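Have a look at the structure below, then the notes.
Selected chains only, in their assembly positions.
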């Protein structure tokens, strides 16, 4: 490091626009080609084996299909991005998803759980219940980590278990079903686009929501002072503290955001399945983290971008969609998925070497 | 008639002989009907409904002729299954029920639990302390537990010591839970498990604790269970059997019929679950996994 | 310059101190870092705070900046007692501190680092990037920094990071500006610039507390000197009677001999290290020799490529071309391991980042390089390690409560001595020292200089990178001046002089990065070196 520093100083002159962004942008762009390669690769493989299948793969409907499938993981992963940028981690996202899903569904379903206080709330508050319960859990995570100064890993590992238990408890391990929820459109409705009439091209609300979340998060991280502080805390918490940044506040915000997005993901899941139970979202934390890291965000914090996370999530989504359409059965899917992730990282390295 | 070229199948977990027997039954039948080069894609949903929804969507995208599914949830799949139907795909369910399928063949889980525990009650002379080792919170597990409770309820002298411990449906899970429960309860006469994997786990726990006078029953009739039951002095006495190979075969067969406009006589078939005991074990034709 | 906080500006009556600290005490576990220290600082003055490593200077200043809460004592400004809780509130009182230990977020740009925690906001409270970069550029120009606001901080050298630290404090309107060893990492040119700024700030009526281990800086700047020793205030010296010997005596508690060892003419032995046409991105076909028993100084400006050269020789970075010979035999050096095997030792400039194992004990840190040598069947020979460590501790007079204590607990000087010990343990043929006395007190400096002489006398060839000109002149038998990755001049013992070194170092092609000498004159009124001075 010292070495190339000497160099820059020596050669002085030209410096990129904004460094952080550049770095993050590079990292995320780094994965964009990988995504493209992956997509084309699948297309090629299918084409050789059956042109019909190949055209199904690239069809508009399947594209939307992929976007819809990744939307939930994407929302979780974006929440995770906030946390990882501060140098932390949140293993409880899957559990928070399940918890908010069951809480929201109970509120949405009069008499779902007899004697449950939640059922005394008006169903109209369901959406608030989803987001609120997620936000609450996130705030708890954040408070413990920021004020008690616990390690994020062990803290969220613990809350992951506890919250999962609560999710089972509020519904006694059963399933809350409700096929006529008012917010069903979130899960299965589509947004009529302008040219709908002619082309019948509509976008599922799941995708729209994920897109909104992505843009909003990008804005917070890149355009607001708070966003800057998140990068600062992740880059060098000591420096952040010395320069008078309220580190605790930044941490609480990040975990709260992650929690609220998990709640939103819970709403999306419940709306899509028209039901909710405590088993939802088991193991989702790893998918979310994978998307974030594949997107070039550094686990030690300070470096990364929402764009990267979006691409990371897409890579994972395209992979399972493509493999299934190719007719690869589960065993091989496991094997291939891992290898593809390694290949992705490798390609990215090569690109950076050259670049 | 329409030709069978590709089948999409999604089941609970892999690495469990029951599900791989389902897969084998279905695959063999598909080959029989559609010829050797028929494409059968088998996926596992690990009881993640969202995952299963995605899998079904992907099957639709790859335009399979038939979807054979072990539903992870009775209602949640309705929308996506409607989509599949709309795409002209035949949808049949096995092992568990779901809305929106054209045909369902499953074991009667309540009956399975009931049969297993009636035999259990008989073996312990209709009185004593019984442990029910439960599993993950899913419908089948609840049914098997409830069926067992029905049977035991008929006998006032039978006391249920525990029925709320999740052994994860695995050997190692049951081994640990049973060890702990045996530590807690000095006097136990019988243990009922929600599946054979767990039963074997409990069996190991009982052996290691050097406890005697305990018998085991469960549900599934898996090869390992049967070979254990056959052993002369084994305390594993009974398991109400399912026939996953037949279940898979039948699902595809009927599905193929539906494909070609032949509606099934009945849309829900509950397979019997005969209790396999030391007496009849020898005549029992067991599962054939992949 | 606008800032988040503009403290009320009251007319200073020069007799009355702006800031007073009374009987401030602070303990860290066993060590009492401060024992009832009082300090008075006036407007329009540069107040030097002197003391050995571990005397308590930084601790005292951190109390002022609200980073450390004292166990006892009070602080008052303009006569009124004030409560300082946290950096923000200190800043609200117009107190700003340039920290000794660099705290830069490597993931951010220079501008983002400079304005960290006080980012300029646009109308809707959003980040105002234009203002951010514009204002950073202003401040960097004022400091004569050679890098742009957009530069990734990860690419900055220690010295450049130091400039960012300074900029951080300068963006705020201060009434009391504290500089804790701001020049530790700077070379002559940047230092000149900084002095200019300090003086103009003094004219603006700001009280400056200045901490440094460089005596000549104190001579140049200080209006008043307060000396600390072992957490106690030893005394105060007025401008009139500032005098080195006196300060040093107060600091060390005993009169100190000449800083640099009496020079005995060294007789050139045979060539030990021979570097031929070595090259990388930053270093261009550099060749040089180092002889048995001599001390070669590598002088030059920040970023001249000295550290890079050292790292290439040591194999820490890969070189594009060039050969290295040790004792005549070609050494194939591809990684540090090879260099060590060849008898080359390298003490890096970034003590914490590249040298110390902060979680390990002083002993473990010192014996790091020889654990293997004494090991039996791969097992740590703990008895031998203990012995070796104890010997080294005594030989280098490392002041540590015990060899088992975490090295993080030592003062700068002692950490540096421990690092030296680590490398002496392997009995090197060539010893490369990168800024060996950075941030180290005069006593420790002396010990290190003597040690260097001793080693040289015992036949080790020493290559010493230093940005401290008096040091270069005091210690070196020969000076290699680097510029832009090349050796610009070689000065023999007799030729060595400040003027010559600076001239060789300063002669830069790009005018924009050249500090126009007249400019320096204007601000410092001090004689400056012109490129043609030689």
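All chains are identified by letter, namely A, B and C, in their written order; residue positions are counted from 1 within each chain.
By definition in this document, a contact is a pair of C-beta atoms (placed from the backbone, for glycine too) under 8 Å apart; a residue touches a chain by one contact, two chains touch by 3 or more.
Small disclaimer: the values here were computed from a predicted structure and weren't measured.
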Original post:
Where each type of chain is drawn only once, what counts apply to the full structure file?
Top reply: A x2, B x1, C x1
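Here is the rule we go by: only the chains that are shown with their structure count from here on.
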Subject >> Distance between the centres, which are taken as Cα means, of subunit C and subunit A, whole angstrom >> reply: 44
Original post:
So what's the Cα centroid distance for subunit B and subunit C, whole Å?
Top reply: 72
Original post:
Residue numbers in subunit B touching 2 or more other chains?
Top reply: none
Subject >> Contacting residues of subunit A [partner subunit B, same complex] >> reply: 52-53, 56-57, 59, 61-62, 65, 68-69, 72, 168, 173-175, 177, 179, 187-188, 269, 272-275, 277-283, 320-321, 324-325, 327-331, 333
**OP:** Please name which positions on subunit A make contact with subunit C in the complex.
**Re:** 1-10, 12-13, 15-20, 22-23, 223-225, 227-229, 231-232, 234-236, 238-245, 298, 302-303
Subject >> List of subunit B residues in touch with subunit A within their complex >> reply: 6, 14, 39, 41-44, 46-50, 53-55, 57-63, 73-76, 78-79, 136-139, 142
